[in-house]
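Structure in structure tokens, see below.
Only one protein chain is missing; all other protein chains are in place.
To keep things simple, chains are lettered A and B as they appear, and every chain counts its residues starting from 1.
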Amino acid sequence: MHNYLSIKDVTNLNQLVQVAQQCKAQPFAHQALGKNKTLVLLFMNPSLRTRLSTQKAAQNLGMNCIVMNLQQGWQLEFEDGVRMDTTKAEHIREAAAVISQYADIIGLRSFPTLTDRDQDYADFFIQQLTRYASVPVVSLESAIRHPLQSLADALTIAEYQKKERPKVVLTWAPHLKALPQAVGNSFVEFMQQRDVNLMVTHPKGYELAPEFIKSTPVEYDQAKAFENADFIYAKNWSSYESYGKILPIDQDWMITMKLMQQTNNAKFMHCLPVRRNVVVEDAVLNSDHSVVIEQANNRTFAAQAVLKRILETKR
Amino acid sequence: MHNYLSIKDVTNLNQLVQVAQQCKAQPFAHQALGKNKTLVLLFMNPSLRTRLSTQKAAQNLGMNCIVMNLQQGWQLEFEDGVRMDTTKAEHIREAAAVISQYADIIGLRSFPTLTDRDQDYADFFIQQLTRYASVPVVSLESAIRHPLQSLADALTIAEYQKKERPKVVLTWAPHLKALPQAVGNSFVEFMQQRDVNLMVTHPKGYELAPEFIKSTPVEYDQAKAFENADFIYAKNWSSYESYGKILPIDQDWMITMKLMQQTNNAKFMHCLPVRRNVVVEDAVLNSDHSVVIEQANNRTFAAQAVLKRILETKR
Partner (left out) sequence: MHNYLSIKDVTNLNQLVQVAQQCKAQPFAHQALGKNKTLVLLFMNPSLRTRLSTQKAAQNLGMNCIVMNLQQGWQLEFEDGVRMDTTKAEHIREAAAVISQYADIIGLRSFPTLTDRDQDYADFFIQQLTRYASVPVVSLESAIRHPLQSLADALTIAEYQKKERPKVVLTWAPHLKALPQAVGNSFVEFMQQRDVNLMVTHPKGYELAPEFIKSTPVEYDQAKAFENADFIYAKNWSSYESYGKILPIDQDWMITMKLMQQTNNAKFMHCLPVRRNVVVEDAVLNSDHSVVIEQANNRTFAAQAVLKRILETKR
């Protein structure tokens, strides 16, 4: 593996999940691999889980880790050929090439605009970084994907599944703010390559982009979608069609115990942070249905598996 | 020791001071203890000494250290059962449980509101964190206590005391802003367990909370309190009674050389940062009375002793 931007960078997902499982079983077994290697993490947006888990993964592998919060004070120009007479002090060409001098691997978190769909769905920022970097790039959540989350999700489902080909339901859930489609997109993309029975449920108008949903079945009746589910993955996203908008809906899509009771005693998953009693009832999160904490724990081993594979490839 | 939130977590303070002295004598003697252990430090408020000294202590012990500044961009809900439709994006239940996945020990700095005395004196934030974390929690100064500072203070007094049972005076001093009572509270709580002759002096209206001051003598005449003192510990705090307020006072309580001359050639202590010529005269800080720099140095070994004891207990 060179870069890790999407499922397309994974030649064998089953194998990568196994590497993550091995990292979880023996987190400190490969510290020679990362010795004197530096991971630089660039955050254009806030992060808790991704930052902590990726830093922990790097340390487990014996790597050094340098974190740069770029939310303020350092604006990048991503367009080519422009006269840089704005507030943007540095071009991605220089920034990417320069950081590549100090890093063995670069991680980037960069959220979407939610206003310019073409730019967001070209995954413009991380693609430009990857283009001009001379070292591997790992997505810490880009405009349209969150592949480290999805690998942790795949690992979590592998750990908790009680039968072959479990029914996995991705359900839209309410939120106050317009959120990216990244987690949903990426989850669908990964699950399509796993041996699961995947279904997506959301209100009309919240259809995921065709390039992601592909032929995955969509059920507009949430209660019906929950029937016999083994895993319920809840996540809010804003509309792709009415890009970045929150649409009026005519029922409450919050995940409740009542809904969970229609499942096959399903495990409840969420990437966190989660707004209690908006996205999901307290009762669900506080019950044995919830595996969100172990799911968060698995972020470390997803990141560690990816870093390990990249380091092995570089060698 | 599991958590370190207050003197109540210390079974034997004399022994803990000795551990700190040993850490100071041989800072790098226990690096195997911290190998592959991660300390996550969460700062809801700014910090210089606490951050640097605790990070240094962790590194002395061979631990990894990850610092999160949470002043902006990540607001936590601490109340149970609420509908999270405000600006608070994550509940302490998830945050604490999740960070526990990545950390072997969590440190939290969280200042008081200075408006809600009940919440502050329940030490609500750090108690909620401790409740929901699955790993030990260390206070980096909470709403009402600063126990790492107090341990460093105890170590400093042990180093500089010239006689048994020295007279130790905690004196209120002026400041421009309404400050927490944490340092004073915690200092009193620790000194009550040391073999010292403790006295507190402050203007009327600045009485510390009864649960902290207990039977420690209070002298309202500052000059009189200074007589024969071996240690003068200066600190401002806002009123507990008129909670969080700055009260009008009718004399200047700034620590001067004139005041110091009434002592038994006392050592001058302050937790820093200190506003010169507001809290204390330049002349005192620049004189041999002052031990504030060594006191700051001792922060490292106080933190190291606490981390060491927690790591030993976990093993």
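Convention: a residue touches a chain if its C-beta (ideal position, glycine included) is under 8 Å from a C-beta of that chain, and two chains touch if they have at least 3 such contacts.
Just so you know, these numbers come straight off a predicted model, no measurement behind them.
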Q: Have a look at A:29, A:84, A:223 or A:247 and name the one touching the chain we're not showing.
A: A:84
Q. Which of these touches the unseen chain: A:1, A:16, A:40 or A:259?
A. A:40
**Q.** For chain A, the residues touching the chain missing from this view
**A.** 36, 38, 40, 64, 66, 68, 73-74, 77, 80-85, 89-91, 93-95, 97-99, 101-103
Q. Residues of chain B in contact with the chain that isn't shown?
A. 27-28, 46, 48-49, 51-53, 55-56, 59-60, 71, 176, 272-278, 282, 285, 292-293, 296-297, 300
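Keep this in mind: only the chains that are shown with their structure count from here on.
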Q: Could you put a whole-Å number on the gap between the CA centroids of chain A and chain B?
A: 39
